[in-house]
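One chain of protein is taken out of this complex; the other chains stay put.
Showing subunit A:
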């Protein structure tokens, strides 16, 4: 009966393992069978919810069944050889062992993949598993945000499930406490929580699965969303809010040719006053966190630049994390409010360069001894700068802020933000989630219109200075696409194209009129 299978698995997964092995001890196929069995037992969301989340458990529960939604952080450990069959025959792997006889047949040995996984950085509270407060682990250098409490485990996967750094997966397995793979030959190695995976599932980019176009979408939703962002965090500037929305839903469309997310600088954004008692995180971050599943704030200051790591670096064969090691689909709000005059060290310059390269090419170089490896990223950037442009970065678009509300507190805390109704929030989240995964095309009629429009506009340019270039056209097309996505439209239509043009023109006018 299904329910008893479920109950057994949750109560004593080890017993289930031993039973499966007793039925058939062919170790070549065993781990695949294990994965198939457990994923069948927990195939429904309800069943999955029965498994306690790692977060809610403490270390006393040795060999308990847990689930952990995690980001893969460090895949550099080599595969581990374990003894899969003991005399009896008895099951090996998943932390199981028996009294060891002297001779070993190499046919009894199998390999498992070992890596380090951490709780999802930048995860917004509304989509995270309810958990007890994560603690500070001794391996805090392996989390993107320095000294940020999180959960971390050594993961051992026995079935064929290749993973890459920054991917999000849900791992279900047996939790024990074991030495780190790299420390095995030390006399008294430190122990780390180790998850022996029974089965695993990839996590969607939007965490909560979405469908495009969102069936519950209405035009009102979009307008309400923009108004809310504007009023709560951007002093009522609707245009800036719309630009922020578009930049945040941008993602990598293709790598060849490179069609990468539009990056945005919101300029003339006031810095926090030096005597302010509130923290220096802008309210915009809090607002975005309520809508998007993955949002992180990168607070630039001379000390952040000069003393912390932005890109992951392998030291002593341990991959230290960096601010920029983020899962696909993250929105990264970069604040320059904390920057003052002073020296930027070589490390700071490297950090700046890594960030700019991520904005330009959506790749991040992980530093290894005598070699560097480039990893593809997909992160949307919104830069907040006090000046008319960013002090450090070159972004695709720049929208100067025009506050409509005087004496606006740009840095109010989450408690200071007026709460929004739950159903409104749900519709916002569905809108942006769908936009993140949707795709739009263009019909022939609109394509023709765009081409003709381009030709005519170039002919009619009054002065040499204002000629529309191909780079401008490309930018407009990116904006049109994002607009269509934000409107849940399947195609770019002529009205959408016109709106894109209008937005661009207004934006440029704002810059010129400063």
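Here is the rule we use: a contact is a pair of C-beta atoms (placed from the backbone, for glycine too) under 8 Å apart; a residue touches a chain by one contact, two chains touch by 3 or more; residues count from 1.
By definition in this document, contacts and distances are computed from a predicted model.
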Of "DNA replication licensing factor MCM4", "COP9 signalosome complex subunit 3", "Cofilin" or "Spindle assembly checkpoint component MAD1", the UniProt protein name belonging to the chain not shown is "DNA replication licensing factor MCM4"
Filtering A:22, A:81, A:216 or A:405 for touch with the omitted chain leaves A:81
In the whole complex, of A:49, A:405 or A:447, the residue touching the missing chain would be A:447
Contacting the left-out chain: of A:126, A:212, A:375 or A:408, that is A:375
Note that subunit A touches the absent chain at residues 74-83, 92, 96-100, 104, 106-107, 109-111, 164-165, 178-179, 184-185, 188-189, 254, 256-259, 302, 314, 317, 319, 336, 339-346, 348-350, 352-353, 356-357, 360-361, 366, 368-373, 375-376, 386-389, 391-394, 439-442, 447, 450-452, 454-455, 458-459, 461, 464-465, 467, 469-474, 477-478, 480-481, 492
